[in-house]
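A protein chain is absent from this complex, but the other protein chains hold their places.
Should a chain be cited, it is by its letter among A, B and C, assigned in written order, with residues numbered from 1 in that chain.
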Amino acid sequence: MFIEITDRPITPERTMDVSSSVRRDAHGAVVTFNGVIRDHSEGRKVISMEYEAFREMAEKKLRELLEEIKVRWGIEDVAIVHRVGKLEIGETAVVIAVAASHRKTAFEACQYAIDRLKQIVPIWKKEVFEGGEGWV
Amino acid sequence: MFIEITDRPITPERTMDVSSSVRRDAHGAVVTFNGVIRDHSEGRKVISMEYEAFREMAEKKLRELLEEIKVRWGIEDVAIVHRVGKLEIGETAVVIAVAASHRKTAFEACQYAIDRLKQIVPIWKKEVFEGGEGWV
Amino acid sequence: MRIKVKLFARLRELAATGEVDMDVSPGLTAGGLTAMLKEKLPRLGKSLDSAAVAVNGENAQSGVTLKAGDEVAFLPPFSGG
Partner (left out) sequence: MRIKVKLFARLRELAATGEVDMDVSPGLTAGGLTAMLKEKLPRLGKSLDSAAVAVNGENAQSGVTLKAGDEVAFLPPFSGG
């Protein structure tokens, strides 16, 4: 159970390590979500994204999120890593791994984690697109 | 878009490669499911699992499953690898990776894939538990 | 005519074989073959009842008429994943 905000790339290897970190012998399911920079957004051709966090508060909110998941599903094996800084197309902005006894719970909790992260965690992104840029 | 039934271990590295294989620049989300052998089942202490497949038909059914996902969600970037043979606790029996433009679709299609796999793909497992064994 | 019968999982273990070649009469249906197997290998009984049938790798109804060379598979309820 850990959270991290990092300016280092979240490589496939890092995703692998994050997923492995939540596995326990009691688990039958591991669900991993990668939020990735895609090359388009509302009709614009995206070049890159710049992520900014209010780091202390974001870490606090991510820990609250883990606590919410623990209360709601009894799941403690959750890891969330969010990247900040400038990200290129195809790079991972966030990885969330959830392990649980049963798959239904793991899917639900993982999806909740990313939905909730977007609601309560003070992180912002500026889109650099062809012909301009803007906070989204 | 590929399926595979294999008797080789699905290591964390293999899961990483399967997930990476479905990523495209147009995708904002990659959801990866690992079905793992857990150490308990209905109150029994599990020692290992033996998976058996009707391989030709299982491959055909997995391809049908990919087609269903394509028709329903318009998603083509799906990979499914299912292990057969003897698996120890903590080993991955199945990995499913789904990439999509948006996360909701990726989560839905990934969960559908594992639910549907269990319904239509001719694969069976025998549980070896403390004090006995049995097909489940 | 000659057909091939494939058995999986519990059925394979109960029959102590995964594959049997059988000589059957033309016109035999999948359901007829099930009844024949039950008589020949009574210990398969209950497990055969809960098995699905596939002919040449495609799901089949019990009423389907078998042809020479068909591969008929008996599939206990799946438990993959």
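Observations on the model:
Everything that follows uses one rule, which is that a contact is a pair of C-beta atoms (placed from the backbone, for glycine too) under 8 Å apart; a residue touches a chain by one contact, two chains touch by 3 or more.
Keep in mind that this is a model prediction, so the values were computed, not measured.
Here the chain not displayed is in touch, across the complete complex, with A. Here the missing chain is touched by one residue of A:R14, A:H27, A:H82 or A:R103, and it is A:H82.
Across A:M16, A:V94 or A:A109, the single residue that touches the chain missing here is A:V94.
When the missing chain is restored to the complex, the residue among A:E52, A:E76 or A:E91 that touches it is A:E52.
On the side of chain A, touch with the chain left out of the figure occurs at residues 35, 51-54, 56-58, 60, 82, 93-94, 114, 117-126, 135-136.
Assume only the chains that are shown with their structure count from here on.
Considering the contact criterion stated above, the chains in touch with chain A and with chain C alike are B. Comparing the centres of all chains, each the average of its CA atoms, the largest separation from chain C belongs to A.
Computed from the mean C-alpha positions, the centre of chain B lies at a distance of 27 Å from the centre of chain C.
Residues of chain B found to touch two or more other chains are 35, 114.
Residue positions of chain C touching 2 or more other chains: there are none.
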